[in-house]
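Missing here is one protein chain; the remaining ones are kept as they sit in the complex.
A and B are the chain letters, set down in written order, and residue numbers restart from 1 in every chain.
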């Protein structure tokens, strides 16, 4: 066996990250933000439109007030989202729609349902139970902390509820 | 064996006696479908979990490679393998079934050539008569471990790659007919600060360029020596970057065919969901063991350099804001005579 000679370095190995960034930038396929925004607007708007329809249905058929109709509307949207997730459709629509399917409450349900399905393989307790909030958890945590801080500020200021 | 720089020259020229490639349904719809030994028609690979499916692919591929090499499992002395799962469970669990002495290796998607380089070294040094190299990946196990649940609706950027579902194995021996493994260039870890875990091609291109440069320097060859140089897997974004970097190094890649396994395995016009192309350690394995070796045996290719690239990140490392270290290993294959 002959001994290795000293390694002469390539230009790449001594390149700085900034230098590489300018090269990489040239080859990065453009993310068409405008097109993505239009898709998100269209699909997100459509989901809200469906929500409005469901809400009107509850208001006219069950004679509910706008406030009363809120919760059942959300529940129906969540069922729809869970069903689409189960059929493996929600992620396909989402690749097209981006934030349009992520921002409505259906996206929240999808994040929980997809985690629950995926981790069923690890059992009901360690998988479904422990992993369901893997993605949705951060939304609940930050929403709760924000609500708590706002509540405390209101309490300190001595002003009652805002609504 | 000779060592020069970071390149091993195998003096006994180990032979790939037999090789195998088993893939999932999406790869079966791609342009290389005819070259694969078996195509599963379901992404579950007839198993209950994604992880079991990936293991089954590897077990199938191992059995098929032995069959093609016409040797019995008892004759196989060592198995060198790895995969992308935490603690390389797919390889180790497949090794449990085979009952063959086992060396687990990890080089992310470069595992295909890393394992072949190590197996060939065992043959060259006389440590084994027959050794097997193998690796596997599964789209859903990788999504689940590195990204999001498979049904989660996140929008992938256009530069994202699609992990292939497939496994490839090869049996290497000191004698017999088949393509020879002549050299292996072991790569260095290169990290040029890319942090986006979806942007694998950009992260890995410098490692591929570095290893190809080292290979040419150590062997004194120029790219024109090879009929084909393939990377695995830089895909549509990484390959042009690697070309530009190699130009800067003064390596004349235009002398040869320079392609990428991630672009060969899918038809990106028809299979839009793969975005910029394939990835995963199964990708370079099935393209090499399925497609390239078959073309070599048919006499269409004589000398091929396979440069498998790997991104050595973990889900924790990118959450903690670390950039992505990458590596590439090159193996030179030549038809005898």
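Note that in this section a residue touches a chain if its C-beta (ideal position, glycine included) is under 8 Å from a C-beta of that chain, and two chains touch if they have at least 3 such contacts.
Convention: contacts and distances are computed from a predicted model.
A.B. asks: Mind telling me which option in "Succinate dehydrogenase / fumarate reductase flavoprotein subunit", "ABC transporter permease", "Stage V sporulation protein AE" or "Glycolate oxidase" is what UniProt lists for the chain we can't see?
C.D. replies: "Stage V sporulation protein AE"
A.B. asks: Which is it among B:57, B:118 or B:140 that touches the chain not included here?
C.D. replies: B:140
A.B. asks: Counting contacts across the full complex, list the positions on chain A that touch the omitted chain.
C.D. replies: Given the touch definition above, chain A has residues 31, 33, 36-37, 40-49, 51-55, 66, 70-75, 77-79, 82, 85-88, 98-100, 102-109, 111-120, 124, 128, 132, 135-136, 138-144, 146-148, 150-155, 160-163 touching the missing chain.
A.B. asks: May I ask you to list the residues on chain B that touch the chain which is not drawn?
C.D. replies: Looking at chain B, the ones touching the missing chain are residues 43-44, 50, 139-140, 149-151, 154-155.
Just so it is clear, only the chains that are shown with their structure count from here on.
A.B. asks: Where the CA atoms of chain A average out and where those of chain B average out, how many Å apart are those spots?
C.D. replies: Between these chains, centre-to-centre, one finds 33 Å.
A.B. asks: Considering the complex alone, what residue numbers of chain B touch chain A?
C.D. replies: Checking each residue of chain B against chain A gives 1-6, 48-51, 144, 148-159, 188, 190, 192-194, 199, 202, 205-206, 209-210, 213-214, 217, 236-237, 240-241, 244-245, 248-249, 273, 276, 323.
A.B. asks: Residue numbers of chain A touching chain B in their complex, please.
C.D. replies: So the residues of chain A touching chain B come out as 1-5, 7-8, 10-13, 15-18, 20-21, 23-24, 27-29, 31, 36, 85, 88, 90-91, 93-95, 97-99, 101-102, 107, 110-111, 113-115, 117-119, 121, 134-135.
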